[in-house]
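Got a structure here, written out as structure tokens. Questions coming.
With one protein chain removed, the remaining protein chains of the complex are shown where they sit.
As written, the chains take the letters A and B, and residue 1 is the first residue of each chain.
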Amino acid sequence: MVGRARGVVTAVVAFALLVLLWELAKLVLPDDGVLVGGTRVLPRTDDAAMPHVWTVLGRLVEPEVAGAATTRTVGAAVASGALFTLGLALGGLVLGGVLGMVLALAMQRFGLLERAALPYVVASQTVPLIAIAPLVVGWGGKIAIAGWTWQPWASVMVIASYLAFFPVAVGMLRGLNSPAKADVELFRTLAASWWTTLLRLRLPASVPFLLPAVRLAAAASVVGAIVAEISTGTRGGIGRLIIEYAQSATGDPSRLYTAILGAAVLGLVAAGAVGLLDIGLRRYRGSVR
Amino acid sequence: MTAVELADLQKRFGDGDTAVHALDGIDLEVGAGEFVSLIGPSGCGKSTLLRVVADLEQPTSGTVLVGGKTPHQARLDQDYGIAFQQAGLLEWRSVVENVELPLHVHGIDKAERRARAVELLELVGLGEFAGARPSELSGGMQQRVAIARALAPRPRLLLMDEPFGALDEMTRERMQAELLRIARETEAAVLFVTHSIPEAVVLSDRVVVMSPRPGRITEVVTGERPGADRHVDDVRESSAFFTAITAVREALRKGHP
């Protein structure tokens, strides 16, 4: 418990030091940064490029557009954008995760499928799949499935789920194949069916492999959702907010930083959600081996 | 000069009710060039005793002298060499570089340490494996490299903590013969921890039998260490060998009713 308290304290101190470093950079470095041979090696530190931390935090409670009829604060805009994106990312995570697990089960069951498909699934993790994001944009409004017109947010969720799918499939398959040979042979001598072996041995054994994979997938689906929002131009999410605020960053730099802050919190919340799953499945962590 | 001198050595781990009394009232002397084995059941503190001599553990009380110095000073002066149950070779260094390691740490120049390491590899019969990687060697060969490494700083004392414990019986007997020859040629004293009664008897001048909780010396049995004129296999078939084994076994039983 003492170690835990110390961990929390040092984490808080670490972030406080980062803030301090930021303000120190503003104080010490020249406003226009440091240029070496025409290349800027240290950033501009004037208020337009690096606003004070308190300016950014203060901006959260000010109205989004100065003097506009609507009085929504920047904080409310960022929060609603982050929530919208979080919904899409988590939806994508669940969709992609379930599909990934199904593929892993199928690959575990049918060796030929594993040999044929696994190299592609593994390679897909090393490949910039997110590059197709701008291409899914084209689907918006152009196709309809059973009378339901394709919505831009659905493209975002498809991309998020696509990115979540592969790590889960690979992690799950490794977990399903992780039981020691002796354990598998024990179940064989008990004349256990494939289903029994799956339920009593392989699934519990897959948990320690699945959890880090889901954590990876959650981070990937958040990035996927944000990037997809940007390239599809989907309104309502934090990704769009970042681009919008970035375009007016010269006049109102701290607003951009609030959006980045929102994206960071969003990532941490998604990781926290996976943490809950972690706690729920604690019993199975390291249960086999 | 005695190689090791222990007087009323005490070692406790932890304190209060949970304290473990590992060593109690240990008096022991190891003479120059003498081969002494420590034997006893698990938990009798024989490894702890060796580690106190090596300055890897601090005694709770009592006197410990290694070649007349404190263990700490002896360690800094590299007066002893040590071999563990695991060979513990560094897999990113070649065999000869592993033997050089103690000399490398102590800043001996490259030509000199290479010459010494090659000489030691010849001594342990691995001259032709100098450039090999540790992973290419069998377990017994790796342990011989570890012994060569322990001998690199020309120590007057060799500390060995079950160095053959992980080897199969045939390899083990061959390694015992090798160790006897090496100890004879280097004239180093050896303090040797083992679980095996025949091993202790065939190697040692004296076999120190220990009892557990707290670790005490129950008895010291004279071993059957052969001289240069006698082959170790002849010892293994002699009646004196079996008599000594019986004596050690009875001493063990006495200490552990």
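Keep in mind that, in the parts below, contacts are C-beta pairs under 8 Å (C-beta built on N, C-alpha and C of every residue); 3 or more make two chains touch, one makes a residue touch a chain.
Simple rule for what comes next: contacts and distances are computed from a predicted model.
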Unshown chain, UniProt name, "TlpA disulfide reductase family protein", "YibE/F-like protein", "ABC transporter permease" or "Putative membrane protein"? "ABC transporter permease"
Identify the residue among B:67, B:134 or B:198 that touches the chain left out of the display. B:134
Residue, one of A:50, A:74, A:158 or A:198, that touches the chain absent here: A:50
Quick one: which of A:161, A:197 or A:231 touches the chain that's been left out? A:231
By the contact definition given up top, give the residues of subunit B that touch the hidden chain. 54-56, 75-76, 78, 80, 82, 84, 86, 88, 90-93, 101-102, 104-106, 133-135
For subunit A, residues touching the missing partner are 6-7, 10-11, 13-15, 17-18, 33, 39-40, 43-44, 48-50, 111-112, 114-120, 122-123, 125-128, 130-135, 137-139, 142-143, 167, 170-171, 173-175, 177-178, 208-213, 215-216, 218-219, 222-223, 226-227, 230-231, 239, 242-243, 246, 249-250, 253, 256-257, 260, 263-264, 266-268, 270-271
